[in-house]
Structure formats: C-alpha cells, structure tokens
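Missing here is one protein chain; the remaining ones are kept as they sit in the complex.
Chain lettering (A, B and C) follows the sequence in which the chains are written, and residue indices restart at 1 in each chain.
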Amino acid sequence: MGADHARKLSRVVSGATVTAVADFDPRVAATVADEVGATALEDGVAVIDHPAVDAVVVATRDDTHADLVRAAIRARKPVLCEKPLAPTAAECRELVGECASAGPSDLVTLGFMRRFDPSYVALRDRIREGDCGAPLLAHCVSRTVQSYPGGDSAATITNSAVHELDVMPWLLDSPIVEVSWQHGRSAAHVADRQDPQLYLLRTESGVLITSELFLNARYGYDIRCEVVMETGVCALTQPTHIVSDSHRTRSVDYAADWIPRFSDAYRLELQEWIDSLRLGRPSTLAGVTDGLRAAVVADALIASMNSGGAWVAVPD
Amino acid sequence: MGADHARKLSRVVSGATVTAVADFDPRVAATVADEVGATALEDGVAVIDHPAVDAVVVATRDDTHADLVRAAIRARKPVLCEKPLAPTAAECRELVGECASAGPSDLVTLGFMRRFDPSYVALRDRIREGDCGAPLLAHCVSRTVQSYPGGDSAATITNSAVHELDVMPWLLDSPIVEVSWQHGRSAAHVADRQDPQLYLLRTESGVLITSELFLNARYGYDIRCEVVMETGVCALTQPTHIVSDSHRTRSVDYAADWIPRFSDAYRLELQEWIDSLRLGRPSTLAGVTDGLRAAVVADALIASMNSGGAWVAVPD
Amino acid sequence: MGADHARKLSRVVSGATVTAVADFDPRVAATVADEVGATALEDGVAVIDHPAVDAVVVATRDDTHADLVRAAIRARKPVLCEKPLAPTAAECRELVGECASAGPSDLVTLGFMRRFDPSYVALRDRIREGDCGAPLLAHCVSRTVQSYPGGDSAATITNSAVHELDVMPWLLDSPIVEVSWQHGRSAAHVADRQDPQLYLLRTESGVLITSELFLNARYGYDIRCEVVMETGVCALTQPTHIVSDSHRTRSVDYAADWIPRFSDAYRLELQEWIDSLRLGRPSTLAGVTDGLRAAVVADALIASMNSGGAWVAVPD
Partner (left out) sequence: MGADHARKLSRVVSGATVTAVADFDPRVAATVADEVGATALEDGVAVIDHPAVDAVVVATRDDTHADLVRAAIRARKPVLCEKPLAPTAAECRELVGECASAGPSDLVTLGFMRRFDPSYVALRDRIREGDCGAPLLAHCVSRTVQSYPGGDSAATITNSAVHELDVMPWLLDSPIVEVSWQHGRSAAHVADRQDPQLYLLRTESGVLITSELFLNARYGYDIRCEVVMETGVCALTQPTHIVSDSHRTRSVDYAADWIPRFSDAYRLELQEWIDSLRLGRPSTLAGVTDGLRAAVVADALIASMNSGGAWVAVPD
C-alpha cells in the first residue's frame, strides 16, 4: 500500500516529489526508494522529521497510525493517513482532541478513497440533482476474494465495512444514527469469522441501508451500491474495459482485489491532497472527525453483533 | 386477470377449451365469453357446476376465493386458484383441512406463477447444480409503478410480498422459519402505507434473505433476485428484447406492470396445469399447503411489523 | 426439426392436433408418432393425402421440399414449408407459378421464423414508430458453433444467410436490390468453405446492410442485428435469463444452437399459422414470393462471390 502510494505520487500525480521513505522492512524501503528516486530512512519518524519533507503519507500497520500521526502533528506537517486513524473509537477520539488543540483542523486527512472514485462521485451528483426525489433505501455489497488471516467477525467491521460506514453518509449527506448486525449462513470454507455479514444502517434522514460484506466470496472483488429514490434508482456500474465471447459465455472480468478497482480513486485522492497543499486551500479528503465517526459507527455495529443483532443507537 | 387467463387458455395453451365464464360484472363476462367462444354464466358457482366444465380457474376478488374453491372441491373438479387462497392464514388453514378430507390432495392448485418463470427456473437449476456451493444469502427486489388504492402496510405483505414468500423457499429448497420487518424512509407521494418496506427472512437452511418491496416506485415494474453462494453469485436478468441509443442514453425499457413480465410464466403454468389434468399426473404447481405456508409467513411479518421489527418465528 | 415441430404443435400450440407423421427413417417416425399420439405413415405424400389431415408441415431434406409442396397444393391442403422452398431460385420460381395457378395465394407459407421472434418484432415496431427517423444502415451478425459437414461457401449463403435475406427486407420494409460478397481471413479450423463471410446488401430505400456469417465461430449461437437510424440506434439484445458471477468473471450463457434461441419464434409462428387456418384469415407468415425473393438474392450473392466481390443487382 505504501509502495503503491509512493509510486503514484512519483509517477502519476502532478506537483509531488517523493523525497524519503521508510518501511518496517528496510529492504522494502530501499527498493521503493530506488524506484522513485527517494532516500530510504530508518523509520517513519525520521521521514516526518526530515527537513526536505513537506508532507507525509502514513500507510503502515494499523496500530502504528496514531503515533505517526501524532509525530506529524507535532512537526506541523500535513499528513494523509490510511484508514483507520486508530484501531478503536476511543483512540480516534483522543487523537481528534490532539488535532483540535494542535491548530489547523485539516492538518490530518484520511484515506477514504471511495470519495474520489468516479462512480461514487457520479452517483452522488445524480442523487443531488434531485430529479428522482429523496433517497429512501440503499443497498451495498462488498465482496472480496479472500480475507486476511488472523481476523475475526469484528475485524470484518473495523477493517472492511468501515469503507461503507464512511462513504454512505458522504453519499447520502446524512450521518448514520442507528445500526443492526445480521448474519446469513456462513461459508463452509471460512473458519475464523461469520462471513458473509449483513448490516442494517439508518441515517439521520431516515434512509435504510443494507450492506453485505462477504470477504471470502472467492469469485472476485465486487463493490456495488444502489440508491433507491422516490421515483427512480441509481447504481454504480461494474467497471469494465472489454467484453469477451468464448466457451458458450459472454463475460466481463472481475478484479482480484481493490488495486485495479480503486486505482483511479487513489490517484485522484492523492492529486487533490497535493493540490490543496500547494494552493494552501482546504482539501475535500476525509478528515479526522470523519475517521472518528466511522470508528464510532463500527463500534456500534460490534455492540449489535454482541447483543444478537439488536438495533443500537450510534452515540454522537 | 380472469380475462387474461381465459384468453391464454383459449389461444396459447394446448389442449384446453374455455367453455363457460362468469364475472361480477355480467357485461365483462359477456365480452370475454364472446372473445373466447364460451358461454357467460351468472356466477362462479354456475361455472363450476356446469356439466361441460372439467376444471376451473378462480381469479376473482380475494375474499371470494375460499368459497369458490370450496364449491369446486364439492364438485370434485380441479381448480387453479389465483393467490391468495384466502385473506388470512386461519381461513387458509381451514381450507387446507377441507381439501385433505375431500380426497386427492392436488385437486386445488395455486397461481404462484413465478415458479414457471424461465428466469426463476434457470436460477433454481443453477443453484441445484451446486457448482458454487451452498446458498448463503439472497437479495430480492420487487418494485411496481403504483399500489392499488385502499391498502395499508399489511396489504403490501399479504398481496404483494406473498410472491417472494412462496418463491424463495421453492428456489432455495428450504422453508422460511423466521422473519423481521424493517422500513426505510417512506416515499412522500405515498399516503396510505409504509413504502418501501424491507423484510429479512431466514430459511431453515440458514439463508438470510433481504426482500425490498416498493409498490409506488414509479419508474417501472422491476423484479430482481440474486442468490449469493459460497463461491459465486447468480441473479435474474431483466428481460429485454431491444436496446435503444437515443438522446444521450443507451436504454432498455421496463414493463409498466406484471403482465408482460410474467406473461410467459402464466402461459407455462396454465399449460402445465392442463397437461397434468389431461395425463392424470400430479402437476408442479403450488398447492394448498404452499398457499397456507405463504400466508403463515405473511402473518409473522405483520406480527413483526406490529412489534417494531423484532425477529418473529414462523409457526409450523 | 420435424420432430420439434410435431412436439410444439402437439404440446404448446392451441387448436392443433398432430394426426399423422412420416420420416425418411421409419423408426424416427414411429417414435415421434408415439410421443405426440399420431399415426406414423410411410412417407410425406401419405401424410398429405391422409383424410384426417387438414394441413401439413414440411420439414424434410431441402431437396424434397418442392415435391411435397406440390403434393400439398394438388391436395388443396395448406402447407407450412421450412425454408428453403427449393434449392435454387429457378425451382422456386417454377413453384411460385404453380401456386399462382393453383388458387389461393396463401396455401403455401414458409418457415422464416425470425419474423415471429419477439426481439425482431420489437425492433421492427421501434423502427416503424419513426422517433429516430429513417433507417440508414444495419449491421447483422449470425454466428453458429459449427457448420454442417458437406457444404461449401455457396451453401453458407443458401442455407444460413437466407434468414437475413428474408428478415432484413421485412424489418426495413424494403426489398434488397443490390448485393456484394466480401471475405475476411478464413478460420484455420475450417477446410470446406470461406468462413466467416461478409455481405453488403442495399435495400431499395437505400439502407446499406453489413451481414457477417460465421458458421464455425465455436463460442456459441449468436444472432445480432442493429439498425442505425437518423437520430438513434436500436438493436436486438442477447436473450438471457440469469447472470453468473464466478471464477473472476460476470457472465451470461450463449445457446449452443438455434433451438433455444428461436424456440419462442417457432411456437408463435406455428400458433399464427394454426389460428389463420382455423379462422380462415390470411396469416402473417412468409409466403412463396418471399421464399422466391430470398432465393434470388442468394443467387445474386453467389454471383458476386464468383466475380470477386463486385456489386450485383438483384433481378426483379
């Protein structure tokens, strides 16, 4: 992930130069540094403190995000931190407090890249045009080929579902205020968690969202979102470039993971971040309060899961 | 509906002759009789008792179904009754008892035509092939242009949702054992009921079904069903014949109502019914116990609605 | 083909009874007769002359069509003859003359079933609505899995392309007046003919049609037709019932041959024929002059092929 960001900043983003990189594994850091013409440093703090570094991207292990963000805040350097801001809502809340007291509220931005995906953007524009009236329902699907080892049912929520928890309020322009965790039959090939899971989310504006997360769906990486409005419906289309006819089928390919699916979204997010820094204007990236809110909603979902699926109100 | 059945039996079903028809409005009966070369009689009982009539289709007002079915049972004539068998589960149960004591269990069949829709049949076949493992989740959508006047939120369940309540257990080969009623924001143009509604249904096999019913969706008649299996997904496609490019869009048409969407299903259902009668073999149509079961599940959904969305077990 | 017609007439067409059947192979005749409750006779003429037979379907080998049609004309019995009427335009022309002198012009109808395919019908209706102005171009594609053994490049035209040669003038409401035969690279796995072939056809109204015929396309049975009008385009859609997600692809199935693709068209054609006979009204099936015209256009295409692709005018 970090290597991908370094490559994008170096190769397809206008106005950015990658000066220094660090990685837990120094060989990786050296390779990436070589690729993008940067210096490999011993750790993230060294990168942050490097005098030639004006801004920092944090794409390390989840449990290191908070400390690196703190270091960047201390150094008064803008930081783009991959989600999550911190593993728990409590830690996020603490960090939001530190940000607030540190000064400009937009020093820290969060990598919720779906906000930059052209399909989500077009869907949001269509909803805002209002030709079909108000949104009433939304149906989301997130399926991936395989989950990372070592997780559990709660990790599905905090690591994966968190994207829907951020993007749906942004899309529908209303926060999620109530959640309920449901489950279907679990796939026999999945041992470590309930998979798939189904979430019911209700926004302040009253929209009911169904959100399916199926991490071991095997067939492909598949992100769907459909919004039902009063007199019409609008949905993301599956991105495809070509269609093939062979072996008695007409088919289009699925991506194996998020990299091709959201490649453009990552590029556009990084470009917007760099542009905002160069022009000294606020960016449209997600901020720390968005990261906190997603974490709080995730916590409510976990509470619902632990209580057998009851509706749980999301605290402010 | 009755006129459409009469026309199909007369014109596109092999082996059937429409001999006598009746309608609440005698002028309608006369017109249809003239069209199909039948005799118009004064009421349904007269049709049932007519000596030249071998079998009867009941497509009258819902509250008249039970009595006409009783008359047919008494006359020992096979009857195809449009759903619902009776307005309440209690009345259905009574009728099932009468059928059981009357003799051959398949004298009465029910018009759940989706079982004959080529798309549902292909979907069921694909699931049964088992190449993608067991079904885990299913997502259903039923949207229509406009609801009939005079209904309420419960009527959405008993009149419209009942199709999903019959077809999904048939499709997944497992009865629905638990239900929960949920709601999104209601469309501003609908005054008489919650619309759309969302149902959660769980089968005995553990499959979780989400089922959206939106009767005043305005844009078109749209029936969807997607089944998520362990390693793949299969869904109905929207039936279309042509695609048009004009006015900056590529588009396919939606039907305005169920008639074109399920025309083939009705024809195939009637053909199967006639074939079974002519060959003296059991048909694959839904029977009275299927009708009873759908009514019992509908009652459980209404109970869930009245209790604020709690999961309600469906009694055996 | 004949067996399929017998089954359809017996099972899914209203108002028809299959009374007698014959086949070159008496065992086939016996089997089919048994299936549909008919009598197996020794040959086609015996069927035609059988007193209980009111009308005849001819679906025998191409070179036997003309004689059987003659026998039906002599017997004054309506006959539905599978295309082609006769192997050559000259023989067709002779037969048309015999029909004309025999009496009612619609005694003989021809099995150009695409005229009854719901997609072609919807496309024709859309063109006739005229919302997109006049047709200017049309693009046709006919691909099949495998050609029958024993044919040559000319057989592709007379046996297969003939469907386009009939349906396109019907669709565009204007006869084909000029043709040109073109070829792409031929598939390495095809030894007996040029495959694919490409035809340019021009209607009297000036529409230029490109028509690709690829008999050994392997991947599936695929019939396409797109009509380009002045301000919009309309095309057949591929008929599908379900869509599958598995193995990194989203896919819909192709039929292996014409039977599922045109099953509905055959049924509707037979129903229209039976209806017209029962009601004593003209049918909308193709007639002998249509069959003659298609044969004449096919001859012109063969002439173009033999002259290296030059435009050839179609004689009246």
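The definition used in the following text is that contacts are C-beta pairs under 8 Å (C-beta built on N, C-alpha and C of every residue); 3 or more make two chains touch, one makes a residue touch a chain.
Everything numeric here is computed off the predicted structure, so don't read it as measured data.
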Original post:
Who does the absent chain touch among those shown?
Top reply: A, B, C
Subject >> Which of C:2, C:15, C:169 or C:196 contacts the chain that the document leaves out >> reply: C:196
Subject >> Candidates C:130, C:184, C:260 or C:282 - the one touching the absent chain >> reply: C:184
**OP:** Sort through C:50, C:218 or C:247 and give me the one touching the missing partner chain.
**Re:** C:218
Subject >> Residue, one of C:26, C:151 or C:232, that touches the chain absent here >> reply: C:232
Original post:
For chain B, which residues lie in contact with the unshown chain of the complex?
Top reply: 219-220, 222, 238, 245-254, 256
Subject >> Interface with the undisplayed chain - residues on chain C >> reply: 132-137, 139, 143, 182-189, 196, 198, 200, 205-208, 210, 212, 214, 217-219, 228, 230-233, 309, 311
Original post:
Mind pulling the chain A residues that touch the left-out chain?
Top reply: 10-14, 16, 118-119, 121-123, 126, 131-132, 231-237, 240-247, 252, 271, 275
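As a convention for this text, only the chains that are shown with their structure count from here on.
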**OP:** Could you label the chain A-chain C interface same or different, taking same to mean over half of its residue numbers are used by both chains?
**Re:** same
Subject >> Separation of chain B from chain C, taking each centre as the mean of its C-alpha atoms, in whole Å >> reply: 37
**OP:** Mind checking the centre-to-centre distance between chain A and chain C? Centres are C-alpha means, answer in whole Å.
**Re:** 56
**OP:** Provide the list of chain B residues touching at least two other chains, using ranges where the numbers run on.
**Re:** 132, 231-233
